[in-house]
Each structure stands twice: as structure tokens, then as C-alpha cells.
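Note that one protein chain of the assembly has been removed; the remaining protein chains are unaltered in position.
And then subunit A:
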Amino acid sequence: MSENKTVRFIITRQDRPDSAPYEEEFVIPYRPNMNVISALMEIRRNPVNAKGEKTTPVVWEMNCLEEVCGACSMVINGKPRQACAALIDQLEQPIRLEPMRTFPVIRDLAIDRSRMFDALKRVKAWIPIDGTYDLGPGPRMPERKRQWAYELSKCMTCGVCLEACPNVNSKSNFIGPAPLSQVRLFNAHPTGAMHKAERLRTIMGDGGLANCGNSQNCVQSCPKGIPLTTSIAALNRDTTIQMFRDFFGSDEV
């Protein structure tokens, strides 16, 4: 019995960044403990669609295969998630795979997440420790705070929160929840806090924090369970204080 079991896929494909998408169906033999990645590898091994026609192998991105790199994000049965963590046994068939269209599609399921990395650069999502001389050890971070910050640091720039957000779309230039939460992470670090005002002023600018409409889809969708909406609300408070400080405060930097 089990050797005849199959898995059915309907995959949204696109040959070039500017060409029209189309659907293609695949039926592949079932193996125990399959995930979407191993199924895509099976299609790559034998690129024949459900009609028995030979086709091009489906293109997708992958790297770590353990849900920490964020590369294999795609829309699986209507929900954006990592293909490596999507087990075939837990999915309703036919399994529908689509690219995350919030991002530019390169080919098939492969998308270009550059905008997220650009946003991380814009908000300076790092701790500046390099100088022309040894800056010495920084201030210590309390252990309890380190454990809390670790949760925020789990962000893998996978793009799922941007895909789920109704305000990240072609009509707006919102940078999305992920880079905002990184602002809170790096502002919380004792050394990173030295650039706190700079980061806050950046997200008070173009495409920044104010674009959040509190639909809270991001926190529901984040595969790493990062408290994104708590980060956004905390940044709302920080920017409120920054705004008053900039307007009414002294000239102290």
C-alpha cells in the first residue's frame, strides 16, 4: 500500500522576473518524514509534471534546513512559512506552493529579500565596536536582559512578517516589522544604546514606524515567536519621548 502513496503539489511558477506566473501540478512518490524541501528536491531529480510532460525543475532557495536562516520562506497552503519546517504529513493536499509576492520574484519560488537587508543597514542594526584604537571592553549586560534580548535576536530576516503585513505593499514604502524590532534589540544593548537616538530618528523618517497599522498579523505569523508588536509599541513610546526631547529639550546630544 504505502509504496503507491503519492503527494500532490500545485506550484505557482514564473520563468523570469517580468513574465506572467502560471500554475503547474506535480505528483511525486511519498516517503515517510518528507518536508516541502525534500519534495522539491524530488521534483528537481525528476522534473516531470502531473500530465507526464518533462518540464524545468522548480527553482527555490534554501540553506540551513533547520529554520534558522530564513532563505526558504514561501507561501505554503496560503500561509508564509519556511519550507524546511513544513512537514508533508501535516499539510493538506494538494499542497499549494507560491512565492512571497511582497518581494520581487526572481524565478518560481525564489524571491529577492534585498529590501530587508537595505532596511537593516538604514537603521544601523549592529553594534559599532570598531575604532582606530582598542576601545576596551564595553559595559556589562545583566543576564536577565541578555536572555530577553536573545529572543529578539532570533530574527532571521525571513520576510514572513512583511508578507503577512497589510501595510507592506506596492502602495507604501513601509520597511516592515522585522527591521523595527531590530532597532529595539540594538537600542537595548549597553553599547548599541550609544546610537539610540540616531536609530529612532531613522525610523521616524521615510517608510518608518508610523506606517504600522496594528493589524498584528506579524506577531501571529513570525516563525520564531518574536514579540514584534510589543517591539513596535515599545518603539512608539521611545519615539514619542524622542520627539518631545528633540522639540522641547536642550541642545544636549
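The rule is short, and it goes like this: a residue touches a chain if its C-beta (ideal position, glycine included) is under 8 Å from a C-beta of that chain, and two chains touch if they have at least 3 such contacts; residues count from 1.
Heads up, the rule we're going with is that contacts and distances are computed from a predicted model.
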Quiz item: Can you pick, from "Succinate dehydrogenase cytochrome b-558", "Probable sugar-binding periplasmic protein", "Intermembrane phospholipid transport system permease protein MlaE" or "NADH-quinone oxidoreductase subunit L", the UniProt name of the chain not shown?
Solution: "Succinate dehydrogenase cytochrome b-558"
Exercise. Looking beyond the chains shown, say which of A:Gly52, A:Gly78 or A:Gly225 touches the absent one.
Key: A:Gly78
Exercise. List the residues of subunit A that touch the chain left out of this view.
Key: 78-79, 164, 166-167, 169, 171-172, 201-202, 204-206, 208-211, 213-217, 220-221, 227, 229-230, 233-241, 243
